[in-house]
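Dropping the structure in here first, questions after.
The complex appears here without one of its protein chains, the remainder shown in place.
Then we have subunit A:
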Amino acid sequence: MDWQGQKLAEHLMQILLLAFAVVAFATGYIMGSFQMMILIYAGGVVLTTLVTVPNWPFFNRHPLKWLDPSEAEKHPKPQLAVNSKKKSVKKN
């Protein structure tokens, strides 16, 4: 997932859960059935999990530009100095 995708996933999760909660409560209250409220909400949680948790392709529409391996070789990581006068590490 890219950064935009992560933001989308988080917003989508919050909005979906809140929407399902409102629908579940309204339905339960109007029908006079507590069980209906719980069932609708549970279904909503499962649906939201399926939509936001797995790494779907539509979350990766702005992929990060990683450096090519050849480009990375031109800029090597700094090496630790092998012979250093300041520190002397003794190995027993």
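One rule holds in what follows: a contact is a pair of C-beta atoms (placed from the backbone, for glycine too) under 8 Å apart; a residue touches a chain by one contact, two chains touch by 3 or more; residues count from 1.
Definition applied: contacts and distances are computed from a predicted model.
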Notebook entry, point to check: Quick one: the chain not pictured, UniProt calls it what, "ER membrane protein complex subunit 2", "Nicotinamide-nucleotide adenylyltransferase", "Signal peptidase complex subunit 3" or "pyruvate dehydrogenase (acetyl-transferring)"?
Noted result: "Signal peptidase complex subunit 3"
Note to self: By the contact criterion defined above, which parts of subunit A meet the unshown chain? Give residue numbers in ascending order.
What the structure shows: 1, 6-7, 9-10, 13-14, 17-18, 21, 24-25, 28-29, 31-34, 37, 41, 45, 48-49, 52-55
